[in-house]
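Quick one: structure below, then a few questions.
Missing here: one protein chain of the complex. Every other protein chain is in place.
The letters A and B name the chains in turn, as written, and every chain counts its residues from 1.
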Amino acid sequence: MCGIVGLFLKDKSLEPRLGEMLTEMLITMSDRGPDSAGIAVYASGEAGQGKLTLQAADPGLFEGLDTELSEALGAPVSLRIKDTHAVITLPEAQMAEARAIVKRLRPDTRVMSAGEIIEIYKETGLPGDVAKRFDIPHLTGSHGIGHTRMATESAVTTLGAHPFSTGADQCLVHNGSLSNHNSLRRKLARQGVTVETENDTEVAAAYLTWKMQEGQSLGEALESGLDDLDGFYTFVVGTKDGFGVVRDPIACKPAVMAETDQYVAFGSEYRALVNLPGIEDARVWEPEPATVYFWKH
Amino acid sequence: MAKDDHAPSTLPKYSSTFTPEVNAEIRRAAATGIYDIRGGGAKRRVPHFDDLVFLGASMSRYPLEGYRERCDTNVVLGTRFAKKPIELKIPVTIAGMSFGALSAQAKEALGRGASLAGTSTTTGDGGMTPEERGQSKTLVYQYLPSRYGMNPVDLRKADAIEIVVGQGAKPGGGGMLLGQKISDRVAEMRTLPKGIDQRSACRHPDWTGPDDLEIKILELREITGWEKPIYVKVGAARPYFDTTLAVKAGADVVVIDGMQGGTAATQDVFIEHVGIPTLACIREAVQALQDLGMHREVQLIVSGGIRSGADVAKALALGADAVSIGTAAMIALGDNDPKWEAEYQKLGTTAGAYDDWHEGQDPAGISTQDPELSKRLDPVEAGRRLNNYLKVMTLEAQTLARACGKNHVNHLEPEDLSALTMEAAAMARVPLAGTKWYPGMPGTSF
Partner (left out) sequence: MQTYDLEADGLRGLNAALQSQSQTTNETAWEVINPRGSHAIAVGLDAPIEVTVKGSTGYYCGGMNAQATVNVHGSVGPGVAENMMSGTVVVEGDASQYAGATGHGGLLVIKGNASSRCGISMKGIDIVVQGNIGHMSAFMAQAGNLVVCGDAGDALGDSIYEARLFVRGSVKSLGADCTEKEMRPEHIAILADLLERAGVDAKPEEFRRYGSARTLYNFDIDNAY
């Protein structure tokens, strides 16, 4: 049970303010999710370069990783440490290889996200504190998704926090509670898809990844999810150039959207949207049940 | 060959799977096409407080004298946020039962008995009656999915508000009251047509989940000036998670109702097959409170099959702050009394087994809206019986607490208990008598 915020910028002049706007939105959702918070941002980098966001309980593990990884890859690598997370920039073509090497070099680090432009930061604690730790207000980008969590059945841990990465440059956040995630987790395991936590949302994320590996587009995967995922949910998903929303057919969990010439915004409550520029004149509406919405740059 | 009348023969053999009871239900279902509806809680045997015993004082601990040496029983509920917490003389409260399910006289009797004993009573899925408010010194107003009769005037008259998410007889189900009991007055209070089979919703109409509940609790506190304790009641299913989330949503008091907890009417399949026994939920709920640093800050009330002072003392020892009784209170008033045996027989049942409370023909005049039957219950006399019963329960609980050397019943601890069965040991996390071990004990293997 949780709060969700999302922002998809149409107006490039707002991009330097993405982190600041998302942070404000996220903090208004603290009551809905006091246990942990997370954010995914999409910020374009250099052509041909990819980003790998890692998490480690002990940030000391990141020391020297850039040099070691660079040697192993035979390519230049840069590393930015932010509290318990590190963003590694490396040649995009060598992403899979880099992940395998990191797993060997630093087995106690976890991959939060991988792709051309995505970065994911998440931790336990109040949303305002989490945003501060990672200096979220200073992040720039074209779109981003944030989440505040009130854990229902799985543990309050960093890895149990949202967003969950669903594949290259993809992520998912969830408000609600799935009722068939255990059997779905077993079904995915038989397909070779591993789910690391007990979290129902990670199962949904893994399900979408699997459907896309099978050849579906994200939109098609979300449509399939309407048949295969039981329970109550509002999902917000991010891709390299887009941002999507879907609610379950009963649609009890709240969702408000706002659109202007400058942006498309999502909030679990209208409160999350009140500081956005021009919100007074925005088109504000609620997404329909069992309907996939998607915006693309 | 001629038949030998004297040869030994086999006895008729009943199946343990297809028992006469099972077969009768199959025939009933085949004939009527509707599931069996009844009142009460789970009737099957489940591990219960009987499977625990107290370790009285002897050489290593010292007992207290009965009567002479004090053993207090008072409890304060709602100390977390409410400006006016509830103070009760005894840790036994009366659970929510609606006017509609019960007659006005029965509701009045509950109020009278509870007030004499110094405890609270609770409304139900049908609003607050003047009789009940008038006779109850401390009244808890239930806030249910149906919102029948809900209004801000009564809300402010209440001493506490209990948001009902579920009940032990049917976690995940809504209320039910069949047409026989929707009299003119009941229909008017619920804004329903007379005589219909009323089904309540299973979710609240204007919030879903703990993140929304937090906002609902804010609204109720704003309407009532932050005075009244807010209870959140759940049916026992996932007590650890449910308790955690109720606390995060802002509850002052968490109420957990085990599967033996009664209902006025619901499907038998729901009563017997959904939810877990009362014994199994206390430690889980207490663990959740302790993990949040909220044990005793947020009070825990446990209900479902509480019958005696022994049950009370054991629930408190496992970490509850108070217990609640429903079925036992009805029996104290006169429900299922053998003096009505002839009439129970006419209804196709027998005293002690009568559970067709939904049909409204209760010979004892308690679970009915029939004016003639209702008259059989004298609210003053029945209230006196309830008070006596509550007094006995309290004296029993004090007796056990003194035997364990406690000057307050809430000083009882799990370590004062010992289990007689493996099941009870596992559920109560109390060592099996004569051992230092229980199944699931951390650091041990089964």
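The definition used in the following text is that contacts are C-beta pairs under 8 Å (C-beta built on N, C-alpha and C of every residue); 3 or more make two chains touch, one makes a residue touch a chain.
If you're wondering where the values come from, they're calculated on a predicted model, not measured in any experiment.
Student: Of B:Arg185, B:Lys216, B:Arg238 or B:Arg307, which one is in contact with the hidden chain?
Tutor: Reading the full complex, the residue touching the unseen chain is B:Lys216.
Student: From the listed residues B:Val76, B:Ile196, B:Val269 or B:Ala353, report the one that touches the chain absent from this view.
Tutor: Of the candidates B:Val76, B:Ile196, B:Val269 or B:Ala353, B:Ile196 is in touch with the missing chain.
Student: Check each of B:Tyr141, B:Trp207 or B:Phe270 against the chain that is not shown and name the one that touches it.
Tutor: Candidates B:Tyr141, B:Trp207 or B:Phe270; residue touching the omitted chain: B:Trp207.
Student: Can you work out which residue in A:Leu218, A:Ala251 or A:Val264 touches the chain that's missing from view?
Tutor: In the complete complex, the chain left out is touched by residue A:Ala251.
Student: Just checking the interface: what residues of chain B touch the absent partner chain?
Tutor: Looking at chain B, the ones touching the missing chain are residues 30-34, 146-147, 150-152, 155, 178-179, 190-193, 196-197, 199, 201, 205-207, 212, 215-216, 218-219, 222-226.
Student: In the complete complex, which positions of chain A touch the hidden chain?
Tutor: With respect to the unshown chain, the touching residues of chain A are 28, 251-252, 254, 256, 269-274, 284-286, 288-289.
Just so we're on the same page, only the chains that are shown with their structure count from here on.
Student: With chain centres defined as C-alpha means, what is the inter-centre distance between chain A and chain B in Å?
Tutor: Comparing mean C-alpha positions, chain B is 44 Å from chain A.
Student: Can you tell me which positions in chain B touch chain A when the two form their complex?
Tutor: Residues 203, 208-212, 214-215, 238, 241, 244-245, 248.
Student: Residues of chain A touching chain B in their complex?
Tutor: Listed in rising order, the residues are 1-3, 31-34, 150-153, 175-177, 232, 252-254, 268.
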